[in-house]
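With one protein chain held back, the other chains of the complex are shown just where they sit.
Note that the chains take the letters A and B in the order they are written out, and that residue 1 is the start of every chain.
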Amino acid sequence: MNILFYFDIIGTFVFAISGVLTASTKKFDVFGAFIIAFVTALGGGTLRDILLGNFPVVWVRDLNYLYLIMVAFVIALVFKKHIIKLRKTLFLFDTIGIGVFTILGLQKALELGVPAPIAVAMGTISAVFGGVLRDILCGTAPLIFRREIYATPCIMGGMTYLLLLHFTGKTNMIILITALMIISIRLLAVRNGWSLPRVK
Amino acid sequence: MNILFYFDIIGTFVFAISGVLTASTKKFDVFGAFIIAFVTALGGGTLRDILLGNFPVVWVRDLNYLYLIMVAFVIALVFKKHIIKLRKTLFLFDTIGIGVFTILGLQKALELGVPAPIAVAMGTISAVFGGVLRDILCGTAPLIFRREIYATPCIMGGMTYLLLLHFTGKTNMIILITALMIISIRLLAVRNGWSLPRVK
Partner (left out) sequence: MNILFYFDIIGTFVFAISGVLTASTKKFDVFGAFIIAFVTALGGGTLRDILLGNFPVVWVRDLNYLYLIMVAFVIALVFKKHIIKLRKTLFLFDTIGIGVFTILGLQKALELGVPAPIAVAMGTISAVFGGVLRDILCGTAPLIFRREIYATPCIMGGMTYLLLLHFTGKTNMIILITALMIISIRLLAVRNGWSLPRVK
């Protein structure tokens, strides 16, 4: 569990920063940018908790999420120029976030006793819906429905996690392997320009 | 209840197909199209369950909804050309879905003991909000706020259901009559180009 704890912090942090960067392209004011950062980082987990009936939602229970996003927000504003140069690092962190949020969401869903396919869906929702809500609040059609592979690695990683869990039991090793798998598939997909077929 | 069970399947199935067709006009990839299908078919019932505090929401409790949408999704992709030709059939099924979802949502709300007008609202939300969420995710202002009669038959059917229920008690006959009433009003409205007055 410790691994996931640290990865959760990294994921939340980097998603918040990516929210600020998105808001800055839309001429939002600082309040709007903060909301976008918040929604990007916690929107997926919030929707997961709502759908599962796990109340109050995660950031209402644990104040540290709010503080973490405040820190990320200030850092994003102060070091904005440097962060944009670090675009590749950010992309890597963002991908780490997706990998970890998938497994975190999946585990939470399993703990609440939902069926396996729903748990995979909850992991994927945790990972990608923050970005969907960010796009809706910014007034654009959600990118993930049109762009390169994004949710597919989450679904594949989630299914692998369940498979390994079934055969070996819950361990940190499974968490690491499947998170790395999600991260690797996404990195490979972007590097090689893989995309899903469109529905024409 | 058996009637509603079969009608629920038809409604979910056809709403999912209509989601795929909408996504295909937006150049979404297959993942995006699946999400749109899912949201169109289950978004209304999900919002109803959330507002009523009925957790976990319907498709988390019952895996069959996920499977049903997967089947509808594959069928929509494989037979897309034929389905578009069947536009009129689809429209009929879609209208059946609205009729049944209204009564289903109304009954669920009544079972949870909410006041009658709220139950009518919940029936209507079940029937129309999947389409609203579909439009939001596709980046367009929801059609139902501007188009031909859509929610009005649901509200009228819901009120009739409550009236009949009050005088005769719950029977399959009432379900059939009010669902048919919603379907008929909508068919007549579209055929005759009825629309609500606009707010200028």
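We take it that contacts are C-beta pairs under 8 Å (C-beta built on N, C-alpha and C of every residue); 3 or more make two chains touch, one makes a residue touch a chain.
Keep in mind the model is a prediction, meaning the values are calculated, not measured.
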Of the residues A:6, A:55 or A:194, which one touches the chain left out of the display?
A:55
Could you tell me which of B:81, B:166 or B:200 touches the chain that is not displayed?
B:200
Positions on chain A where the hidden chain makes contact
20, 23-24, 26-33, 35-36, 46, 50, 55-57, 59-60, 63, 66, 77, 136-139
Touching residues of chain B against the unshown chain: what are they?
50-53, 55, 112, 114-115, 117-118, 121, 132, 136, 139-142, 144-147, 150-152, 195-200
